[in-house]
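Okay, handing you the structure first.
A single protein chain has been removed from this complex, and every other one stays in its place.
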Amino acid sequence: MNPKHADLAEQFIADGSRTNWHDDTLWFVREKRDKAAHGLPEWEQLREWASQIKNHTLSNLSNYLEQFEEHAKANGIIVHWAADGDEHNQIVHGIIKRHNIRKIVKSKSMLTEECHLNEYLSHQGIEVVDTDLGERIVQFRKEPPSHIVLPAIHLTKKQVSETFHEHLNTEKGNNDPQYLTEAARQHLRDKFIESDLAITGVNFAIAETGGFVVCTNEGNADMGAHTANVHIASMGFEKIIPKAEHLSVFLRLLARSATGQPITTYSSHFHKPRPNQEMHIVIVDNGRSRQLGRADFRNSLKCIRCAACFNTCPVYRRSGGHSYHTAVAGPIGSILNPNLDMKANADLPFASTLCGSCTNVCPVKIDIHEQLWKWRQVIVSEGLVSTGKKAGMKGMAFVFSNPKLYRLAGRMARWTMKIFPFIVSNKLNVWYNQREMPEVPKQSFREWYLENKKK
Amino acid sequence: MKIGLFIPCYIDQFYPQVGIATLELLEKLGCSVTFPLEQTCCGQPMANSGFSGLNKGCDANFVTNFSGFDYIVAPSGSCVLHLKEHLKDESRREESQKIRDTVYELTEFLTDVLKVENLKADFSYKVGIHSSCHGQRGLNLSGMTERMLPFFSKPEQLLKMVGGIELSYPKRKDECCGFGGTFCVFEEAVSVKMGKDRIDEHEANGVDYITAWDSSCLMHLEGILKRQKSRIKIIHIAEILNSRNSASYKKI
Partner (left out) sequence: MTASRNKILNSIKEHQPDLTELPVIDIGKVIGYADTFEQFRNVLESIGGKVVSLPDWDALQQLVNEEKQQENFIINAVPELGEITPEVHNLTAVQLEKLEKIYVKGTLGVAENGAVWVYESHLLNRLTAFICQHLVLIINKKDIVGTLHQAYEKIEVNKEGFGLFIADPSKTADIEQSLVIGAHGSRSTTVYVIE
């Protein structure tokens, strides 16, 4: 049985104070984004440039990827191509096996989440230590991250304290974030120094130079990459940008959109491996070329994974990332995931009121809310909605095509509600759970009009 | 200037006073208004649920009723947005295109076409403005907090012409109320939580009324307000703009 957003959201909301905290905290991040954006008079122009650069890139993608590969290889980087998540995992595993490596650290990479890399390697008896603080916390708790930038945002410091007490022997009941972060720093410092292999994500890959950029606040990607003898960078192929100068546009937008910072602490530009280091890059498709072919949905590939859409989405803030049951939650997840598995993710495009706020905050101008509407049409035409809903909609469409029938149905509904209110005002009527029904007026507008206006 | 009045289905059935206020207001402003009698619905409920494919009959009926007007006006941002983006009749392409080009939500019609500069209206109450999303973001009825552009608001501009009124915005100026069409029942928990949060913010401002340019938002908020036995009432913006004086304001 596929878990559904509506049910998971209902469970999340049952904890009212935690929901309020989650909602307030992420709204605060949205406000920080607003403040940062207001600080740049050219903000809307930047978004337009970013959007156009990405549009152009998608229209010339094959050339840019080949250009990237050529330059990367010339710089000594080993380039791999993976058609899907499984192949990505096999390639990574192959490198690990070849070097006989046991100690692996990984920094934040939504792509590796999408491919379920940790799970795959774990089945092969290989443990990976997630080094982003939020990801390490959820790794200890055996949970997926709930937000692509703030993985542990759904947890309180008390919960983090309990987790660290269990796994790192920190003081029981000490919830101080400073204390807990210090404990994680010491614990992970050892892991970095011992590590033989580091896996990182890629924020941007530069076609012109064959290099790639990794952005972090914590420094964990670099601590791993510069200690390990093998560095594997995993990227979805849509991370390509044409030229190094374009980084100015994207880096100016990324952190401001994500957290309200003008830039992340580290924006590391990798071009060559260290002497005696092996550097690999794995370029992954996993359904992206299929999405590229969907004219209505290809814009979703412009995403730079800033999560501004998560922070602004009133539904996400009140339902939590786990309600989306996928690696990438929120509004962008709802337009990416149906491409990966339409049946399992058929509920996601409906987890929205189509308010349009996401589209407005997207730094690369993805028309997210319009794609949500379009996915709904596709999902229905694929037959992935309940028969009840289908029947109800067919009935509605029929009634609305027939003025006389519409008026009759309206009159009957009003009459029923007036004379037998309990027929609608009861537990079977979902509306009635927490809301009163609207009052029944004496006449419909049309009836009033005929009586008072029509001469 | 011939105007066709489109009264959305749920306003026709449950909030006729909004239709009456719209009609009276337009006539007061010198418009010649016709209400095509065989209209039903714009088709949004089906389309937003993914069933736009079922809308042929509904769309055809709309085109039949609303061909031949200079403008079509409706007191609903979401219905107008839907029509502009999705109304389709393959056998009457020109007519349906004309309708899409000339359909207006009430407030934008008043500011952009009639260019109203003053209203003989009076509503001496504290009113909280709820920025119904589809009208605001879809029809650009007002500026949006996400965009770094100068703020403007067609509805607020009109409300400021009303005597005695005291306006306020909630803390989160344009967060969605949570109605969202069938979302209101299929994601009931989130929908109601969103509505409650909106109401809390208006309550913090001590408003007497919450107004919006979409009765769907108001129906959803009213349901929660009544369940909470709140003293706050809802009112559509058309009713405020049409009010003569507070004492004579009444519902049918």
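All chains are identified by letter, namely A and B, in their written order; residue positions are counted from 1 within each chain.
Following the convention adopted for this analysis, a residue touches a chain if its C-beta (ideal position, glycine included) is under 8 Å from a C-beta of that chain, and two chains touch if they have at least 3 such contacts.
Please read all numbers here as calculations on a predicted model, not as lab measurements.
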Visible chains in contact with the missing one: A
Touching residue (missing chain; options A:Glu42, A:Glu70, A:Glu119 or A:Glu166): A:Glu42
Sole contact to the chain not displayed, among A:Phe12, A:Tyr120, A:Phe270 or A:Trp448: A:Phe270
Contact residue for the chain not shown (choose from A:Asn20, A:Asn75 or A:Gln434): A:Asn75
Residues of subunit A in contact with the chain not shown: 25, 28-29, 40-42, 45, 48-49, 52-53, 55-56, 58-62, 65-66, 75, 80-83, 87, 91, 131-134, 137, 150-153, 155-157, 160, 177-178, 180-182, 185, 188-189, 192-193, 206, 209-211, 217-220, 222-223, 225-227, 237, 242, 244-249, 251-252, 259, 261-274, 283, 285, 289-290, 292-293, 295, 298
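Note that only the chains that are shown with their structure count from here on.
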For subunit A paired with subunit B, centre-to-centre distance based on mean C-alpha positions, whole Å: 32
For the subunit A and subunit B complex, residues of the former touching the latter: 5-6, 9-10, 13-14, 19, 23, 27, 34, 37-38, 40-41, 43-44, 312, 314-315, 318-319, 350-357, 359-361, 373, 376-381, 385, 389-390, 393-394, 396-403, 406, 410, 413-414, 430-431, 433-450, 453-454
For the subunit B and subunit A complex, residues of the former touching the latter: 7, 9, 11-17, 19-20, 23, 35, 37-41, 43, 45-58, 60-61, 133-134, 137-138, 144-149, 172, 174-176, 178-181, 183-195, 197, 219-220, 222-224, 226-227, 252
